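Here the complex is missing a single protein chain, while all its other protein chains stay put.
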């Protein structure tokens, strides 16, 4: 594959998609949400175990492309152990990093106090592939649905 | 005016439009018909006195452009005294002369046996002005309506 | 004709007409051996080279179907297409690019509203138009009336060709009018209607208001928010842009409430973080493959117009119109139709004893293009007691020489007939 493709299909992403670590059911979940992309039929479902305002565990069942699957799995890893507030802050930061091709700076040196993307970092390469942004956003749509009735 | 305009606005046509000879009512008419152009609001009405199958007199009331007025007046002159059959043959010949820009030959040396256009001859210049053909045809639409119920 | 006469007005110097003309390839053409004098911009404007080239360049270098294409050419073309939506929004000062719907022309834009908003109207409600509408803003409402039992009301105009504001107010009084659909500039009389006042009165009576901006959007800056409009339409080909592309702007809340018009591909909702209904608008109203290249051409046209600037365009056209009215006043037997308070670059006239058709043909033989007929406004003609008029309409490239040629030739035509 070409260099630019390598950028997007970072080994970490491809590896995650091939062997997701957080895929499956979560019997003890008390929240769940789904993201669907009607244009391609992709779908990801998040099960979340919430204790008070803390996310103790997340599992996903994803039927989607490598980017979507990796994004769901990375979301699950990054947000496990976070408060709902932190999770939302990571989401805001992630969105900002996807909005524009000029966002590199913001990605690399974010304003103080913003949470790090951590394991999700490689996904931000998708900002150069506008048509694929939906793919990595889908798990976040599911998260939003899951948290709809949680008031912080 | 330029030469080409002179062609279409032949002095005979302009003169006719200015001073039509067959304009007005015909109290003794037993047939009449109207042609309307909804796109410009023009209208011509023909009154015809038919004796047997012979047209004895024609008068027209025309609200239209110079070409339309002249065409109505020349129709009235040309068809006065004709049989219905002859009138229709003149119409066919006239239509043919308007159809195409290549019709000059046909206009100048018509097939044997076809009636002459006579006084209507200058109107055939309109074949080079496609958008104006409706104008000279309008009286013929009126004639067709007038003769609808005459069976030859 | 007295050419020595000192004219009271001359066009403003803010616009270099010769430089503008040089950008329109077609203006170098000859017609019947004469230089082409084009005075039919109100029917459709000519196109500057940048518009023509933008379309050709897209097809030569960057073209593919848009949306859902995951490859470079499609993404680039989608971006360019959607960027024009933003441009149009800025052009109209619309609150959001998502309120811009691309249609074929103004006619389709009005039909879209008549079908979609119309399907929400009930017998007992009314649509109010004016006596000076183009058929495009009349027939769709007649068809709605005949389909749904909604009443169609017609606000009269004054003899000068202005909307009769008192009568308009009375038509609104019973509160039945759900929508006022009115021209922002008459294509026959040139009348620029007092849109803000029309909108305020409509809103006070509980009605929405749509402006047919087909003519108006070309001649001056449009600000849908200042106008207080709920819907606004215009058409690309009159704005120096391509054929096959028009615009409907509508307030988001209304567009969201309205059902779609045409069904097909590309009108399905999409998933985003917001999951909000905006995802449905404007795509809900754009079924099938749009006029992609024409949209890019419209973008080029708007860019071009904005570089010249509406201050210069309006000053030029106002001065030119004043010049033309003066020149035409010198033509014996010529009668200008209407004397509206505010007039854009459109003048209709009649000439005693010479029919508009004859005028148009004879002008054409001299290379001068004008329109003659009823101008798709038959009821207005009836109201004016006319069967047809000749119309000269001006664009940013129209010069005083064009007007001079028109006036001089009209004098000769008149001499020829009388």
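Residue numbering begins at 1 within each chain, and the chains themselves are lettered A, B and C in the order written.
Basically, contacts are C-beta pairs under 8 Å (C-beta built on N, C-alpha and C of every residue); 3 or more make two chains touch, one makes a residue touch a chain.
Just so we're clear, the structure is a prediction, and the values are computed from it rather than from any experiment.
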Considering the complete complex, which visible chains touch the unshown chain?
-> A, B, C
Options C:31, C:339 or C:411, residue touching the unrepresented chain | C:31
Touch criterion as defined above, residue of A:24, A:38 or A:81 at the omitted chain | A:38
Tell me which residue among C:294, C:314 or C:402 touches the hidden chain in the full complex.
-> C:294
May I ask which residue of C:87, C:105 or C:318 touches the chain that does not appear here?
-> C:105
By the document's definition of touch, the residue of C:101, C:138, C:255 or C:320 touching the omitted chain is C:138
By the contact definition given up top, give the residues of chain B that touch the hidden chain.
-> 38-39, 129-132
Hidden partner chain, residues of chain C it touches | 25-26, 29, 31-32, 36, 38, 40, 43-44, 46-47, 49, 51-53, 55-56, 59-65, 68-74, 104-108, 110-111, 114, 134-136, 138-140, 142-143, 152, 154, 235, 237, 242-245, 260, 262-268, 287-294, 357, 360-361, 363-364, 368-373, 376, 378-379, 382
Determine and list the chain A residues touching the chain excluded from the picture.
-> 1-2, 4-5, 8-9, 14, 17-18, 38-42, 63-68, 129, 132, 135
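Note that in this section only the chains that are shown with their structure count from here on.
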Line, ring, star, complete or other: which describes how these chains touch one another?
-> line
Average the CA atoms of each chain to get its centre, and name the chain whose centre is farthest from that of chain C.
-> A
Length of the line joining the C-alpha centres of chain B and chain C, rounded to whole Å | 39
Starting from the mean Cα coordinates of chain A and chain B, work out the distance between those two points in Å.
-> 81
Which chain C residues sit where two or more other chains touch them?
-> none
Residues of chain B whose C-beta touches two or more other chains | none
